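Missing here: one protein chain of the complex. Every other protein chain is in place.
Up next is subunit A:
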Amino acid sequence: MATLADSFLADLDELSDNEADVLEEENNDVANMEEDIDGDLADIETLNYDDLDSVSKLQKSQRYIDIMQKVEDALEKGSDISNQGLVLEDDPEYQLIVDCNGLSVDIENEIVIIHNFIRDKYRLKFPELESLVHHPIDYARVVKKIGNEMDLTLVDLEGLLPSAIIMVVSVTASTTSGKPLPEDVLQKTIDACDRALALDTAKKNVLDFVESRMGYIAPNLSTIVGSAVAAKLMGTAGGLSALAKMPACNVQLLGAKKKTLAGFSTATSQFRVGYIEQTEIFQTTPPALRSRACRLLASKATLAARIDSTRGDPLGNAGKTLKEEIHKKIEKWQEPPPAKQPKPLPVPDSEPKKKRGGRRLRKMKERYAITDMRKLANRMQFGVPEESSLGDGLGEGYGMLGQAGSGKLRVSIGQSKLAAKVAKKFKEKNYGSSGATSGLTSSLAFTPVQGIELTNPQAHAHQLGSGTQSTYFSETGTFSKIKRT
């Protein structure tokens, strides 16, 4: 850390002379801060185990302090475009930007750690709050506001949270299983909240600074998404090269918030989009096209970031072309479809009918196929007159059926598949009606095998398998009636 500080100081020495007095001020401020730190360190020893400072060290670190100072100075100085002539890597401002990126990631992590700390402490008081308020900074603010209060009607959360969440929080607080915290624990928690908020402000400062320099750092990216969003993306990714290494789908999700459902359905929740949502292009596209636009923006922004990370186009022309491309594509999506032309009819018989094939068709054709018996009846032997049904050439001719020289020993009727289907239907119709008969019909049935037979009307009631067999696909089953017992 010391070497880093030294290198920073060495950088500072390179700056022009009129900043010398600023440098002096800076050093004084640094010294002051160090004094404060020493004071804090003394207090630390009196705190208990599992206190804040054992987990949260960032604010104490030299690096943090240095960079924050520089950022504040740079913000006061305003944007300085005069250093365009320098090679990027040697420019101290660029170094600062790079450091800022790393620092913002660290601040983020630090905030998460502090959030965990606050959460652990506050769990005794209000355990449900962590699931209702996800964002760490919001959580810290709410905790600070509520403090040790048991009755939430006395606490005004207006402006900290959306009103729906306030309502849910109030309701949950009234039924919470938490107890008020002891005073010292409460104090530690409040301190942690303060620190989290301070870190948050610091992060904002850093982001503002990066944003103001964005046009110089990453011109292509800022042309496409705007400098604010570009700064945020870079900050979250941890640097321009880190951003360039990310695939576009990740860039799309940088900064995506997790939605608090509070019992509402996920059906209406929006698609996942992060900082890209805040870009001007996204805001101006119609809602129907927004998800497509988001994907497009993310991919082009990634390309621009890659160009910028290698300084391929310092003037930002590539960014302009990409932006044009994006605009054109979104325009094209919004075009109405081409008008429907009335089509003239095709020439009749010019398109041959689509003949189907396959097993199913073959089976179907088999039912109507010509049987062997019919084939024999259709043919005649040469020189031999055929027999006919009415004799003497009248009536239907039998052809080679039954003739001496036909070569077939015996011709059976054969199983006619068409007949089988018809017979089945016939059977159902006649023998299945004994369940619901009118008084005029008799139960006597004339069967081909047994002659006259009395059908048992109960026989068919059991055919349905006493309700366990499925009657849905049964060929013989019709409606079944289940009697209530």
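Throughout what follows, a contact is a pair of C-beta atoms (placed from the backbone, for glycine too) under 8 Å apart; a residue touches a chain by one contact, two chains touch by 3 or more; residues count from 1.
Convention: contacts and distances are computed from a predicted model.
Tell me the UniProt name of the left-out chain, picking from "AP complex subunit sigma", "Thioredoxin-like protein YLS8 isoform X2", "Pyruvate dehydrogenase E1 component subunit beta" or "Gamma-secretase subunit APH-1".
Matching "AP complex subunit sigma", "Thioredoxin-like protein YLS8 isoform X2", "Pyruvate dehydrogenase E1 component subunit beta" or "Gamma-secretase subunit APH-1" to the record, the invisible chain is "Thioredoxin-like protein YLS8 isoform X2".
Of A:L154, A:V347 or A:L390, which one is in contact with the hidden chain?
Hidden-chain contact among the options goes to A:V347.
Determine and list the subunit A residues touching the chain excluded from the picture.
Against the missing chain, subunit A presents residues 342, 344-349.
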